[in-house]
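Only one protein chain is missing from this complex, and each of the others stays in its spot.
Chain lettering (A and B) follows the sequence in which the chains are written, and residue indices restart at 1 in each chain.
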């Protein structure tokens, strides 16, 4: 159902995803999505109740681009760095060339004083396709367990 | 000593294990154990001192079933959801068809207000067998580093 090489490529995609965010390489992060993509952050309660409201909803790569530019050039609040841990990749099957993949994550934020604290935990429910042999996100739904987030969500989860 | 396919199957077992718990699918969680199984939670200090006292001790799958039913139908305290991170699978050798596998974990709990906090960290010291080609737990010893747990232990670690 899934080959070793596909597993490795998908693992590497998640590793690169977290590295891009934690190193502040948002343009590189953007490059991990295909043009017709979906990115959203949904509180776990809403997801469980099948309620449509998202905390963040980007329905195309252009909307993600807009978000990246805003972060790079406009936003000047909640200055911090991130550290993502991702765990337990779950391969949920494939429909033709699209893989359903889930994972658990924790994100820690480090403030300007150098203090780290837990920011978010949750799950990624993703659709992954291969483009020119490389795994890319077609859809990424971030289920945020802690709907009561300590600070504003600025950088992507 | 261990093939790539066995590695993948064992990885997938841990991924499914954490997903079952974090999604509240306790019947699915139960299905990851063989009938003659052992599940226990032991404080690190007791384990290091070779003291037998466990925080939780289930010596058969029926004892685990009992626990699941209690959680599903009786318990109404410490309402929360869990998020498990598991890391650094360690393959400790095999005795015939039984694999010794260890891993590190962190469990975060999210309360009814949507606030996440660290609940437990520790290690899994497990015995894994293959049944009809699928990896299943024969024995799972949860070493809990933080013996001073913030709340009652209700859902499995």
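Keep this in mind: a residue touches a chain if its C-beta (ideal position, glycine included) is under 8 Å from a C-beta of that chain, and two chains touch if they have at least 3 such contacts.
Quick caveat: nothing in here was measured; it's all calculated off a predicted structure.
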*Among A:70, A:116, A:131 or A:148, residue touching the chain not depicted*: A:116
_Touching residues on chain A - with respect to the absent chain_ = 4, 8, 11-12, 14-16, 18-19, 22, 81, 83-87, 106, 108, 110, 113-118
*Considering the whole complex rather than only what is displayed, give the residues of chain B touching the chain that is not shown.*
4, 7, 43-45, 85, 87-91, 102, 104-106, 118, 120-123, 145-148
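By our rule, only the chains that are shown with their structure count from here on.
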*Round to the nearest whole Å and give the separation of the Cα centres of chain A and chain B.*
27
